[in-house]
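Following this message is one structure expressed as structure tokens.
The complex appears here without one of its protein chains, the remainder shown in place.
This part shows chain A:
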Amino acid sequence: MASESISVTTSDDQTIQLSRKHAQMSQTINSMLEDSVGADQEAIPLPNVSSEVLKKVIDWCTHHENDPAPVEKVKKLNKKREYKAKNSTISDEWDKNFVNAELRVIVDILLAANYLDVKGLFELMCKHIANELKGKTPDQIRERFGIQDDLTEEDKAAMRKAWGATKNDS
């Protein structure tokens, strides 16, 4: 019989125990577990995730452990809202508090959610970053994300012409 907890080793060599239910919310860990059925229960190495970030991921999984699986959720939503664009509103109060962190931490969690393939958490982090970008100028975005401007003035003029406002627009 499979044990109820799983050991994982993080990038900073910490061994963390997490419940099988939480571990299975990560498609990456889940497929590793399926692959290693019958093998010795060694700690699963997660070299791309630090212990600090993994704890955050576990916190999120604990709060959302009873949520319906993402596929079921989409099917339910599609009955009513099939033609709506992607909604970036974060409705859960707990989630709002969860994303209220430094950008560095948010990006770390986003990368971890992508690596671990935790769909709900990945969506939440993407929504939060998208909300961060809304209403900001390119300069503000570059400053916030530490990106260097590598576009020429000609490139920018062409983009403004193709996507910018026209005089007749109200």
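Heads up, the rule we're going with is that a contact is a pair of C-beta atoms (placed from the backbone, for glycine too) under 8 Å apart; a residue touches a chain by one contact, two chains touch by 3 or more; residues count from 1.
Quick note on the criterion: contacts and distances are computed from a predicted model.
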| item | value |
| --- | --- |
| Among "F-box domain-containing protein", "Exoribonuclease phosphorolytic domain-containing protein", "SKP1-like protein" or "Protein fuzzy homolog", UniProt-listed name of the chain not shown | "F-box domain-containing protein" |
| Touch with the omitted chain, as defined above, among A:6, A:23 or A:44 | A:44 |
| Touching residues (missing chain, whole complex) on chain A | 28, 31-32, 35-40, 44-45, 47-48, 83-88, 103-104, 107-108, 110-111, 114-115, 122, 126-127, 129-131, 133-138, 141-142, 144-151, 155-156, 159-160, 163-166, 169-170 |
